[in-house]
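Mind looking over this structure? Questions follow.
One protein chain omitted, others in place.
Take a look at chain A:
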Amino acid sequence: MSSNNMSGWESYYKNEGDEEEEQEEGLEAGGDYSYSGRDSLIFLVDASRAMFESQDEDELTPFDMSIQCIRSVYTNKIISSNRDLLAVVFYGTKKDKNSVNFKNIYVLQELDNPGVKRVQELDKFKGQEGKKYFEDQIGHGSDYSLSEVLWVCANLFSDVQFKMSHKRIMLFTNEDDPHGDDSAKASRARTKAGDLRDTGIFLDLMHLKKRGGFDTSLFYRDVIIAENEDIGIHFEESSKLEDLLRKVRAKETRKRVLSRLKLKLNKDVTLTVGIYNMVQKAYRPPPVRLYRETNEPVKTKTRTFNVNTGSLLLPSDTKRSQTYSHRQIVLEKEETEELKRFDEPGFILIGFKPLMMLKKHHYLRHSLFVYPEESLINGSSTLFSALLTKCLEKEVMAVCRYTPRRNSPPCFVALVPQEEELDDQKIQVAPPGFQLVFLPYADDKRKVPFTEKVMANPEQVDKMKAIVQKLRFKYRSDSFENPVLQQHFRNMEALALDLMEPEQAVDLTLPKTEVMDKRLGSLVDEFKELVYPPDYNPEGKVTKRKKGRKEGMTCSPRMIRSLE
C-alpha cells in the first residue's frame, strides 16, 4: 500500500473530530445541558441491621449490593456526565448528620459532582471490612421516620445552587413495612412522599431480597406511585447485583429527547413523535487548558481581526465565500444557512415496504428511536400505537423523508417497527416504538472492485461450520468495554489518587486465542489441509507480480493502428 493510499484512509480518521461534524453530533449527543439543567440523584440507603444480613454465605448483603451499585453509578457518571449531581444518605443509623438535626439520618455525601474522593469514601463501606467500618463510624439505630428522611432529602435538593432538570431519589431497602406498628408515622411518610411528587421529585423503590418476599402492597405501593413516564415499568425485587445494577441504570439515565417532530401521514393527518438516541459514540472528554502556576482552568477567547488595520471585526463585517472554477461566490452567513434549507423539520410519509426489503449492508449511520409525544398533538400516542400494531402485523416499515432540523437537508429513513420486549425480571429490554434507520442516497454508495468469486466445496464449508460451531457465544451489546476510554480513566484515577502505576484495563476486544485454539483442536489443521496448498503461507507477504502502470501503457492505440 502506497503512502498515498494510506492518507486516504487516515483522512477519515482525522475527520472524526471535524468541527462541523462535531457540532452536529453535539446536537444529537443527547439533549443540551444548557437548556435542561443538571440531573440530580440521591441514593437513599436503609442502614438498619437487616440490610447487613445475608441469607447465604457467599451472597452479598443487601447493603453491600447497594453500595457496589452506587459506586458503579458514580464511576459511570464520572465518565459519561460529570456535571450531574449525586448524593448518598443512610437512614436507620445510630449517629446522625443532617442540616435539621433529625435523628437516625446520616448524610454521607451531599449533592455534588462525582469525584475520586467520593468514590474512595464509598469503597470504605464495601464487604466485611466495610460492615465493620460502618458499625464503628456510624452504627445502626433502632428507629427512624421515613417522613423525616424524605424531608432531609428535599432539603438537599433545595440547597443546590444550580438549575436542576431532574430530581430523583432511589430508595434501597429490604423492609417492606417500615412503619407497620405506627400508623401515624406511616401516614406522615405517605403525605411527605406526595409533597415530593408535587414538587417534581421522583421517588423510586429499589427493593432488595427479603426472607419471605418483599410485599409492596403493605406500604410502598401507596408511597411510590409510578410517575406518568414510567407507566407499565414495575420491577421484581432484586437478589442479584447484576439485576439491581440494570434497574438502577435504567432509572438513572434520564431519557433526553433529541427533538420533537411532526410525522405527516398525509396532508391531513399528523402526529408528533420524540426522537431518542439509544447508541452514541462515547469519546474521551476533550482536554482543558490549565494555568501552569495554579492548575486552574483558563478561559479561551477567539477573536477575528483585520490584519491591515488591527481592528476587531464583528460578525457583520464578514461574509462567506466559495470559489468555483475561478468564480467567486459571496453570500451572507445567513444565506449559506439557507442553502441547506429544504423542508420544515419533521417526517413526511412516502409509503410502506415489506420489512424484508431492508438491506443490512446498506447501513449509513446509527439508528435513532421514535416514540410518540402526546404533549404537542393529542391522540398522537393512539395513532402511533395503531401504526405500530399494524406495521408489526403486516411486517412492513414506513419509508419517510426526514428533515431533522431547519437548515438541514432531508434524507430517506425507514421506520422499522419494534415490539416491546421484557426479560424474565420484567425489565424492559426493547421499548415499543420505531427504529429510525437511515437509508443511503446513491451518492453514499461506492463501487468496490470485487475479487473474482471462487466457491468453496461442501466439504470445505462443512469443516468451517465445525469451526464456527466451536466458537459460538451469546452476543450482548454491553459485552465490550472501550479499552481506550477505560485506560484513559484508569490513568486519571491513578493520577488523582497519586498511585504509582495506573491499573491496566482489561482489553475485552482482544481475541482469547489460547481458549480458541484449545477449543478448535485439530479442526484448524484439517481445514487448512482442505483449502490451502501445502506450500501456502497465509501470513507471508504477497510476492506481487509486478503489474506496473508501464506495462499497461505500452500498447497504445497508435500501436493498434500499426497492427492493422
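The criterion applied here is as follows: a contact is a pair of C-beta atoms (placed from the backbone, for glycine too) under 8 Å apart; a residue touches a chain by one contact, two chains touch by 3 or more; residues count from 1.
In the analysis below, contacts and distances are computed from a predicted model.
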item	value
Identity of the absent chain, which is to be given by its UniProt protein name, from "Translocase of outer mitochondrial membrane 40 homolog (yeast)", "TSEN54 tRNA splicing endonuclease subunit", "Large ribosomal subunit protein mL45" or "X-ray repair cross-complementing protein 5"	"X-ray repair cross-complementing protein 5"
Contact with the hidden chain (one of A:136, A:198 or A:478)	A:478
Residue of A:79, A:153, A:169 or A:261 touching the missing chain in the full complex	A:79
Absent-chain contact - pick from A:95, A:221 or A:394	A:394
